[in-house]
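Heads up, one of the protein chains got dropped from this complex, but the rest are sitting where they should.
Up next is chain A:
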Amino acid sequence: MVWTGLTALLSHWRRRPVQLAMLLLGLSLATALWSAVQAINGEARASYDRAAAILGQDRLAQLVREDGARMDQQEFVRLRRAGWLASPVIEGEMRFGDVRLRVLGIDPLTLPPQAQQVDIAAGDQLLPFITAPGVLYAAPETAARLTEQATPPVRVAEGLPPGTVLTDIGQAQVLLGAKDKISRLLLWPDQPIGRAPLKVTAPGLTLREPSETGDLARLTDSFHLNLTAFGFLAFAVGLFIVHSAIGLAFEQRRQVFRTLRALGLPARVLVLLLIAELLTFALLAGLVGVALGYVVASALLPDVAATLRGLYGADVPGTLSIRPAVWAAGLAIAVIGTLVAAAQSLWRLWHLPLLAAAQPRAWARASERALRAQGVAAMVLLLTAAGIAHFGSGLEAGFALLAALLLGAALALPLVLTGILHLGGRLARGPLAEWFWADTRQQLPGLSLALMALLLALAANVGVSTMVSSFRLTFTGWLDQRLASELYVTARTEAEATAIRDWLAQRSEAVLPIWSIEGRVAGQPAAIYGVADHVTYRDNWPILSAVPEVWDRIATGDGALINEQLARRQELGLGDQITLPGGWRASIVGVYADYGNPIGQVIIGIDTLVQHYPDVSRLRYAIRIAPGKAESLAAGLRAEFGLPAQNVIDQAGIKVFSLKVFERTFNVTAALNVLTLGVAGLAMFASVMTLSGMRLPQLAPVWAMGLTRRHLAWLELSRGLLLAALTMLAAVPVGIALAFVLLAVVNVEAFGWRLPMHLFPGDWARLAALALLAAGLAAAVPAWRLARLSPSDLLKVFAHER
């Protein structure tokens, strides 16, 4: 009995392979996009964890200076003498040719066993490690990038984070140009009793407890949340296909269900059989989906890695590793998604009256009843969205707002379309036109899920492209202001810097120092820059808000400018006091835009900088000169001092580089968007294809009364285009609302800056053309089949009971 039932149920799919293909495709695409995002996030998180765990930082306490600056090596000596078991570490960034790396210097003789990342003492490797020129340990990927560069000998060591090299502290101090300096001290877990208290021995140091998540994980959290949200949106759009395919398959098999029930198959068994069938599909599609997800993820990962590096300085490998967790999560989400999509159909089946007539119309009519409920739900959701927009705050509220807005808009769509189609019918003249509108309206329940999916995809597209274009426009304007100087030069040594300054004095209009130190401000990593009192800044600096005479206050040394992200994260405003590394305080006199910078930034007068941080490195300068002379001056600089090409960069070069980083920032979101649009197009196609089978009884009478098949096919095509066009119209305001939320709420939380919104109707026109093309293609196949249908197939409609 059960076996017979199963065969009867499954025969449906054999007769409708397209429907089956759509179901599996929808499910695997939805799973694929979701898994791709998960795989990317997983890869990034793993590498943050690796970075956080390096040298046992997740297990060992450390001593650091409160302001984050480097300490003298003397501190280490003093602590050892006082009985502390500590090991010095120096850390810093440097370039080998065009490869930028984080250099970690360790002392192999005092290093706690928990921090031993690489077995340096093995064999006779210790001696070459601690004597010049030293040895660099690097992950295989990093080592490969270094083969072209002039470096000390490189050895491969698994387990190091990408973009990091490990070397002896003495070598590292030389490489980083920080003689006798150390960044922090690692503490052994067991310290001897009776050692002198920290306050006495090293009053300037504080104890930092071991922490499992590094700064990176926290900084990038919002970026990954962003990705997750888009992955989820794509998944939801994919589920629309699954839902409509399952719904139709259930409706078309009503007759079979009824017969099986009448033959004595209990409802419970029938539902279980169908669940088993769905689970099989879900697992199958889930497997394909996760595999596909890996393909998508590895295509997107290089861009994500570049974004994370450019935006947060986080190094993520460009290749994916296969994670069992991603497979498990992918299969689970496929199963959950399928069950969610099928819940309504299963529930209806459970309540199927044994003798209810099988009629395709019932499905549509139930949907009509559902329309009113949907309208109410849409209203509630949109009101909720408005409520969150007004009262909520934070990233979670931002995403809740997005979800409520999108879902509300999607649910409202059928209602809005019904209204428009009513109006169209009211205005129509002639029997064909009236029939066209009325019939389109009647089609709506069957198509509404696909149209909702299309609306979501289009709105997301309008929203994201508005955000990205607004970003680009603002960013290019900002770059022009920010990079006002014609040339940027970096000297290799302080002596060379002095020589360059002297040499330039006669040959340029101004030489502006770009000197900075790194430290912590308000508990966050930040950079402190000094600026000269020069018209370049007065005219160009992208100030968002400032007190009057702001540059005079900076020049006299009693004020500081901070960047927008620092102001927003720490809720700092004009007139507030901040404590800078070293413990001195300054008052905030202005806030400026600093797009693309993950950390806080403070600007003070150059004299103040030198006064508080006398050993600041004085290597970088901006040069003002008539634009026409910049190129020859750059050539002169390189020739005179033998500077490598990358040490003298012109404005255009930096702009190109910065723009590239920014273009890539939203590449992933844009790619996910295009894929989502593709999935929505597929949803359209799936629905139109399945519905076209049920369409004949509605079309055949019109054909019999004197319309050609070609004429009918054209009308069918126009119907698809009309619905797509109306959906696109509805998507524009939803997309603008979405862009607003992204720009004014989500980005502010995620990146720490807010951008003005600009509208680009040209982009919408292009998107509309794309949507119409997709809808046209989706409708063209059934229309073409209709045009070529044989009369006897149409006549069968009149011979069969409907």
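Basically, a contact is a pair of C-beta atoms (placed from the backbone, for glycine too) under 8 Å apart; a residue touches a chain by one contact, two chains touch by 3 or more; residues count from 1.
Just so we're on the same page, contacts and distances are computed from a predicted model.
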Chain not displayed: protein name in its UniProt record ("Lipoprotein-releasing system ATP-binding protein LolD", "Cytochrome c oxidase subunit 1", "ABC transporter permease" or "Phosphoribosylformylglycinamidine synthase subunit PurQ") | "Lipoprotein-releasing system ATP-binding protein LolD"
Could you tell me which of A:H12, A:R441 or A:R568 touches the chain that is not displayed?
-> A:R441
Among A:G430, A:P614 or A:G762, choose the residue that contacts the chain missing from this document, as touch is defined above.
-> A:G430
Just the residue numbers, please: which parts of chain A touch the chain that's not shown?
-> 361, 365, 430-432, 434-435, 438-439, 441-442, 697-698, 700-702, 704-711, 791-792, 794-795, 797-802
